[in-house]
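Omission of a single protein chain aside, the complex is shown with its protein chains in their original locations.
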Amino acid sequence: MDSHITPIDQEFFTKLLNAPDPIAASFAEAATLEKYRRVKITKPVIYVGLTSSSEVAGAFDTYNEVQRYLTETGVDADVVTVGSLGLCSFEPMIDVQLPGKCRIVFQQVTPEKVSPILDGALNNFIPTEFALGQYRQSIHQPWPGVPYMDEISFFHSQRRLLLQNCGIIDPENISDYLSRGGYTALALVLRKHTHEAVCRIVEQSKLRGRGGGGFPTAKKWLMALQAAADQKYFICNADESDPGAFMDRLLMESDPHRVIEGLAIGAYAIGASKAIIYTRNRYRLTVERLEKALKQAYQLGLLGHNILDSGYNLDIVLRKGPGAYVCGEETALIRSLEGKRGMPESKPPYPAEKGLFGKPTVVNNIETLANVPTIIQKGGEWFAAIGTPTSTGTKIFSVAGKINSTCLVEVPMGTPLSKVVELAGGVPEGRKLKAVQIGGASGGCAVPETLNVSIDFEALVDVGLNMGSGGVTILDDTVCMIDMVKYFMHFIQKESCGKCIPCRDGSRRMLEILENITRRPVNENGHNTLERFKGVIHLESLAEVMRDTSLCGLGQTAPNPVLSTLKHFREEYEEHIFDRKCRAGVCRDLRTFYVDVEKCTGCTACARKCPTNAIIGTPRSPYFIIEDKCIGCGVCQDVCKFSAVFFK
Amino acid sequence: MQLNIEVNGKEIQARRDETILTALLRNGIRVPTLCSIKGLSPNGACRICVVEVEGKAGLVPSCSHPVEEGMKIKTHSPRVVKARRTILELLLSNHPDDCLYCERNENCELQDLAVELNIRERRISGKKSKHRLDLSSPGVVRDPAKCILCGRCIRICDEVQGVSTLEFVNRGSKTVVGTAMNRDLNFSSCISCGQCVMVCPTGALHERSNLDDVLDALNNPHQKVVVQYGPSVSVSLAEEFGIKAGKDINGVINAALRKIGFSYIFDTTFGADVAILESAMELKKRIETNQFLPMFSSCCPAWIKYAEQFKPEVLPLISTCKSPQQIMGTIIKSFFAPAEGINPNEIYSVAIMPCVAKKFEAQREEMTQKAISDVDAVITTRELARLIRLYGIDIHSIEPQQPDSPLGMRSSAGKLFGTSGGATEGIFRTLHYYMTGKEMQQPKIADLRSNGAIKEIELKIGNKKLTAILVSGMGNIRPLLDSVAAGEVKAHFIEVMACPGGCVNGGGQPFGSSEKDVKARAKSIYEIDEVETIKVAHKNPMVTDMYERFLEAPGSDLSKKYLHTRYTKRDVLM
Partner (left out) sequence: MRSRIESLLENYAHTKRDSLIPILQQIQDDLGYLSEEAVVLVGKHLDMPTSQIYGLATFYNQFRFEPKGKYHVQVCHGTACHVLGAQPILALLEKMLKIKDGQTSRDGQFSLQVMSCIGACAQAPAISINGKFYGKLTQERLKDIIDELKQH
């Protein structure tokens, strides 16, 4: 799998990047570059999408099966690793490219499908039922009966600037990235621009931080550039940790050099000679790909001493975060890099003045940095024209949950949120869309009525949402909103660093209040209802204080899920509190069980297991459950062999 | 540089680069705080000090946020007060309700804050974290249930004392202040200095009280309870009873102790005088033979434990002389008792100390004679105040009395042990006599009296130049010890006091004292030295008498047997 760049390739690319205008040079050399882009091939190429997402779907088994198939059949073909197209639900995916034919994509290729697919494809017969689409390549012959990829609405409705290479190029081979204009932006910057000029281009692009805060990127850079210090640091925050968000991981695994190039440009812009990528230890594949990519970039002299003869030195090291959500907060991340507990610190002083080891430091999210090469290549104005006047460029979302197609999408800012849901294929048949959770554990819910909100930092805030890092969870009517909020609060409570009181104890008490609402009390009486009701009032006041006084963004935004659901789903709270009902049937304790007289055979299994003797009847005739005695434990349902027990 | 800021509608002046809190305090505007400690940088953890700043989305922690020109601040707006109250209520929701039984009842910052913010009901309730009481250490008790995680103890232990026994463990609502591998305190590197106890705002850290043991002994007709009190106790107790800080109430303490029913009342300063003679003789010999130099002081038990754990290489350099408390204990049981015809087994020897580590010292194996402890119980200045209250004694109206003879007499040199530099001053006065045969013309050595963390002083004795180094605050010693171990330090004597400023600022002293109060205590000791007629230990006639009747002479084989000891490396989780 290791593809090392040959000395000849290396010479070619070095020359290309050393041209006075590397971007123009890459256009001039288009013909040679096509070779690296595998436009013209002499033997079949089989591409296998291997990412942390497809791994779980069994893509490595598929990969091994492809290798086994080739060995067994003796077919001479190249096997190339690629990243993710973003269609996670269709994984594992393999592409087959035959000489003179368009590259075709197959979906859900589990190992047993490898033989039939390859048997067909390698013999010019397409098993269309497995084919997803084919890439439009004018010089090649298309396959009949297979749509072009750009015709598939999932792709043509997106604007894939950051994801353009994902799932197409080999992330483990730098020449794949180079052949698509990779590192020309870095070369250009080093050759032509001053530190400040780079900051100004980014300023012109109006790029804002994609980690969730939306802080103008250039402002941070300029602050750090202007700070006088013998050493500066640039940190790429790749510690993606919002539950349900996976876009950063897939981006890094599918196109790692884009991130590295963006980081190198950023480091140059502030005059830092040391940069760090802080990703998470357990993202094994991400770590592997980044390590490989860094090694290759060093090998080509794109990192290290005197890069491309410009006199600029930059070292990038990869650090593996040991796992703490709060380390997404920049001051906590910096503490973690210093070998301390990742507890945030008060700002000011800002990291751009006093960061890692007390030196000026910029921390940028990986998606922010992945935008930078394109901004440099095409100009700030070009970038600023995409999206809305204040939120420019595109945004990647990972869409998951109760959805037909779990996926990664990239849309221009200003796109309605409903479009994202549409791209993911909507909720499963027969279900109703209930809410779209955006912004992860610190986010809020859009309901169907507000779903047309424009994806734009300010517009989202106006309807009580925030952009977050890009995790979107679709919820249908089988989801209990209280349970959802409880889930997020549980997460926050576990991940709070514990330093400041409002976040540490506030999240804990809020979780308890939510647990009380969803728990079946031992004795139900008026007092309990009152307590639960008081709890909800406390929820709001606690939320307010948490937002007002917490030390860092984690605590300040942690109440969002609560506030958002209280706004849109108040009646669901009330049902839980007063009627003791969970309409989705998720809150176990609130379920009331019934016996279906049609199905019950009177086998007595449930009655014998019931811990409160709530089930009575005569053997061999239907039993029934005394509602008052039932504690909703569900044992009866578990033991019933005739599916006669159900709950409402 | 001056800045103008507006606070609660009034213009005030602030200095550039200062925090909002300092500007407010300087202008007489009070904002409550909880996690901040004087002298250490703010860490913005508790959020109690938040204020409203116009134009800022959230509330701003005044302790860490710098002032900005034209800032408009509200310190007590409804929003601020609500936030502070909620934060406190959150803390209280996880805090035990046993104030009445708490060590810190009526002396608790959390309680004070609840009063200040007028918390009158438990509005927020929930499950409380369960913790185990750590009673393993003879000095310090940890009660994590009462901990509010302000982190002061961690910071004082690490940043000031350099011991770093305590650290936050776990995360989020599971966070606790713990030790390495969550071991009990007696397995940890804790030196029992008690500085954590001094900064703890609640009862989460407190001394292991020996008051009940003392009461049992007092009520036991078969026991003679003998008591001694440390040099700094008489100038520190006053504050506990609302008397001016630093006032010397030596006589009052004698009278009170007698009223309580102690059979004999002695002043540890007598022991300090003996310690001076022994140490001076030891130092003289080391200087003459040029061996085992520099000599480290041995009066501070926290320092001894520190050396045993962190730098056992320097143990041979530490003076073998026991501390004044232990010397007193030995003399009481081995000399005084036989002389008075009392069976040493019938004596219950109590020491009142400004110190928590003394509790640890008293139960060390080395500090016994024929399996009898030299000292049976140690209580702190704070516990003494409780004892006095318990016996209903009105300190204000009681007539001062003299301590008992013969171990009640003292020189002011011994009294100086209560401050940093005092031991050195006392020892050098006698050393001068031992080395030259003459008294110092001016016994006061002013150089030793300034309160620095670490200080090197040159002293002339005869035609010999001697160097002494003073260290107070354990955190200042690490580099020095490294240099000593490397043989790079040419000093003759190094005095180490674990607590910053010495015993006057000890871990057993009254709570809530200000820096000024501590200075007043030291000043009071210096004033005693001014007026005292016997200013050198070797002129204390009772000490001389004791040597004649018991130990022959300082440094004799007998005194080595009774008054000297050695220490060995101690294995703990560092």
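Brief remarks follow.
By letter and in written order, the chains are A and B; residue numbering begins at 1 in each of them.
Basically, a contact is a pair of C-beta atoms (placed from the backbone, for glycine too) under 8 Å apart; a residue touches a chain by one contact, two chains touch by 3 or more.
Not measured: the values here are computed from a predicted model.
Within the full complex, the residue among B:81, B:119, B:169 or B:315 touching the omitted chain is B:169.
Note that of A:81, A:406, A:493 or A:557, the residue touching the chain absent from this view is A:406.
One of A:158, A:241 or A:442 touches the chain omitted from the figure, and that residue is A:241. Per the touch definition above, the residue from A:10, A:437 or A:549 contacting the chain not shown is A:437.
Contact with the chain not shown here comes from a single listed residue; of A:134, A:254, A:473 or A:518, that residue is A:473.
Of A:320, A:419 or A:504, it is A:320 that touches the chain left out of the display. In the full complex, subunit B makes contact with the omitted chain through residues 158, 163-171, 178-182, 188-189, 573-574. On the side of subunit A, the interface with the absent chain consists of residues 52-53, 55-58, 88-89, 91, 240-246, 249-250, 281-283, 319-325, 336-343, 357, 398, 400-402, 406-407, 437, 440, 471, 473, 475, 479, 484, 487-488, 491, 495, 497, using the contact rule stated above.
As a convention for this text, only the chains that are shown with their structure count from here on.
Subunit B has its Cα centroid 55 Å from the Cα centroid of subunit A.
The touching residues of subunit A, counted against subunit B in their complex, run 324, 341, 343, 345-346, 348, 493-502, 504-509, 512, 538, 541-542, 545, 547-551, 556.
Put simply, subunit B touches subunit A in their complex at residues 42-48, 50, 58-59, 61, 64-66, 79, 82-83, 86-87, 90-91, 93-94, 123-124, 126-127, 148-149, 151, 168, 170-175.
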